[in-house]
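Only one protein chain is missing; all other protein chains are in place.
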C-alpha cells in the first residue's frame, strides 16, 4: 500500500537536517516526486518542500509523524505533514461581485483543484442560489448587518462545522470577520485585496491608485490576520494602465487580476506549496 | 521654412477647444505628425498632445504663442509649447552606483535621446572622471558633506547655469536637494526610486520588500517634489521574485529595473510626452 | 439631437487630411471625446481614430458619410464610420472547452461589453443548453460531422441571419469554417489561438511549446482569414513557464491567457478600436 505525502519544513539551518529527512524518506521506502530546498544565507533559515510516495507497509503516516516529532525536537524544526487521503474542503464567502466566485467554481469543474472540493458558498446576499444551482453545490444565505454580527458568525461557524471545511476563501467578501474567527482559522483564510500590497491598503484602492497616478495596478492574495491587509502575501500580479483608464476601467481591469491571483493562491494552498514563516510565505512552485 | 512643435494641453473639457486648436494648426499651414487627445469622463478634464510641422512663413512660434495665450484665457487651458530648435541639456547627478549612469550615457551614444544631450555628470564622488572621459562629457566633482551643503549647492547651481541645463536626472543620487532647488526646478528633476511606489517609501526599500514578503518588486521614476518619494510618477516597472532571492538578489534584479525605468522616463520627458496635472502625469505614448 | 460616432481612417499621409477631417467635425458642431492619430514615418501611412458627439441637427450621419466619401476620393483614404445607434450582436461558436464562453458571458452580465450583446451560442455539442439557460441567451445546437458540413453551415447561416449577427467569435471552436463563410465575414470573425503567433501555428501548440522548450507561452486573438492562423492579430498575451509545467499545466495556464486575450480582443472590436490595414491591425487603446 502507498500514500502520497507532502512535507513542509522550516528551521534554522544546521548540518544534518537534510540527511535526517532523506533518511526518513529512505526508511519509508519512498519515491520522491518533487523536492525543493533552500538555505537562506542572509537569515540562516532553511526551507523545504518534499512530496513523495510513502510505502505504508514499511512506515505508515503515524510512524512518520513520530519520527518527524523527534527531528523537530532535535533540530528545532517546524513541519507540516499533509497526507493525501482526504481532499481539502473549501468554503467560499462572497458579497455581490461574481468574478472570483465564478472563477473558482469553473476551475473546480474543469478539474484544476482536484481532488480538493469547493464545498459550499456562504453569502449575506441571496442571489448566489442560482449560481450554486448551476454549479451544483450548496449555498447558505446568512444575513449580516450591524445588529446581528455575533449571531451571523455563530451561524457561519455551524455551517463550517457541518460542511467539514478546511479553508475559507474570501472572494471579494465585504464584511469584516471577528478577531476570534480570524485567530481560530489562522493560515486557513485567504483574502483577495484589489491592490498591489502594501500599496493602497484599505478602502477604494482603485480610487487611491488613480489619485496617485500609478502606471501599474495590482491584486494581492494573502492570509487574513487581525490587522487589515497585513497578512502574509501568497500571490500578486499586476497590469499596466494609462490615463485613458478611468477608475471604472481600473475596476474592470482589476477584476481579471483579482480572480486569477485568488485562484492561483487557492491552488498553491491546496497543493501544499505555501509555507508561512515570520509573516511572509515561501512559495514552492 | 518649417519647425516642428509639440503642444501639451490640459483643461476642463468644453465644447470648442479641439476646434480652436485644430484651427490654429490649420492657420499655421501645419502638418500633424501625431496627436492624442482624451476627455476624462469622471473628472471632466481634457488632455492633449499634438506634434506638427509649423510652416513658419505662415505663422511663427511667437505668433503661435500669442494665439495660444488667447485660447488659454478663453478656455482656461494650461499649455506647454515646445519648439524643437534647441536640444534639451541634461545634467546627471550620481553617487556611487554606476548602472543608471552607464545606461543613460550608452543610450545617448546610440542616439536614443537625440537630438537631446547628456551635458555633464555631477557627483560628490571622484571616480566618475574615468567614466566621463570614456563617454566624452564633462565631469564635475562637488564634495557634499554635513558642513558644506549650502556651498555645495551653490557650486551645483553655478555648473547648471554654466552648462545651460534644462533637466536634472538623479541617477541613484543619495543626497537630499534643498527645498529651494526643488521648487526652482519643479517638473525638471527626475528621480529613480527603487520600489514600486507608493509601496516602500524611504530608505532600504528592498529590505522592506523582503520583510513584507512581496512576490513582485518594482522601480519608479518620478518628478522630485518637496515631499520625499511623493512626486508625480512618470514610469514604473516590476519583476517577479521568489524566496530564493535574498536581499542582495533583489538589489541585483532591481538594478535592471531602475536603469530601464529611469531611461524610459528621461526619454518620455525629452520627447515631451509627459504632462503634469494635479500631482499625477499623463503619458502620451 | 446628438449621436456618438466613431471614425477610423487609414491612407497614405498627405498634408491637409487632418485639417479636412477636423473641419468635418467642426461642421457637425461636434465635441471630440477621444482622438488618436499617427503618421508612420517608415511606411508613409496615416492612421486615425476619432470619437465624437455629432449634433444631428447640424449634420446627420448620412450627410457625414457623403462628406467622407468626398474626402475618400480626394485623399485616397479608407474609412469606417460607426454610428452608435444599434448595438453590435455577437454569436459565440464553441465546441467543448467552457473557459472562453463563460468569460464572455460573465463579462457581458457585468456590463463590460455594453451596449453590445452576446446574442446566442452555436455549438456542435449539446451541453451548452444548461450554460445558456443560466446566462439567459438562446442556444443553437448544430451537429457538424464529416458528412453534413455544407448542411450544417447552411443552418449556421440561417441562425446568423435570424439573430441579426454582426460578429462571430470562435471561442475555442474546433471546426474549420468554409472559405466562403470566411470570405463573406471578412474582418468579422475573431478566433483565439492557443500560442504566441506566429510561433506554433496549427494543432497542439502546447505540445509544440513543451518540445521546443520555450520559457514563455502565449495566446493570440486574430481575425480569421482563409489561411490557418495567419489572419491579422488583434491581441496577444504571455506567461512564464518552467520545467515543472507539464503539457497539462501549459494547457491550464494557457486557459487563463486564452479567455483574457479573446475577451480583450472582442472588447476592442466592439469599441471600434481595431483598424485593419495590410494584414495587420492598428489598435487604438
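Going by the order they are written in, the chains are A, B and C; count residues from 1 in each one.
Operating definition for what follows: a residue touches a chain if its C-beta (ideal position, glycine included) is under 8 Å from a C-beta of that chain, and two chains touch if they have at least 3 such contacts.
Note that the coordinates shown come from a computational prediction; the quantities given were computed from them, not determined experimentally.
The chain not shown here is touched by just one of A:31, A:66, A:127 or A:148, and that residue is A:31.
Set against the missing chain, the residues C:12, C:204 or C:244 yield one that touches it, C:244. Interface residues of subunit A facing the missing partner chain: 15, 18-19, 22-23, 25-26, 31-39, 240. Of the residues in subunit B, those that touch the hidden partner chain are 34, 98-99, 102, 106, 109-110, 112, 130, 134, 242, 244, 252, 255-256, 260, 285. Considering the complete assembly, subunit C touches the hidden chain via residues 38, 40-42, 47, 196-200, 211-216, 218, 232-233, 235-238, 242-244, 246-248, 279-283, 285.
The rule is short, and it goes like this: only the chains that are shown with their structure count from here on.
Taken pairwise by the contact criterion, the protein chains are fully connected, each one touching every other. The mean-CA centres of subunit A and subunit B are about 41 angstrom from one another, to the nearest whole unit.
In whole angstrom, the spacing between the mean C-alpha positions of subunit B and subunit C is 37.
Of all residues in subunit B, those touching 2 or more other chains are 38, listed in ascending order.
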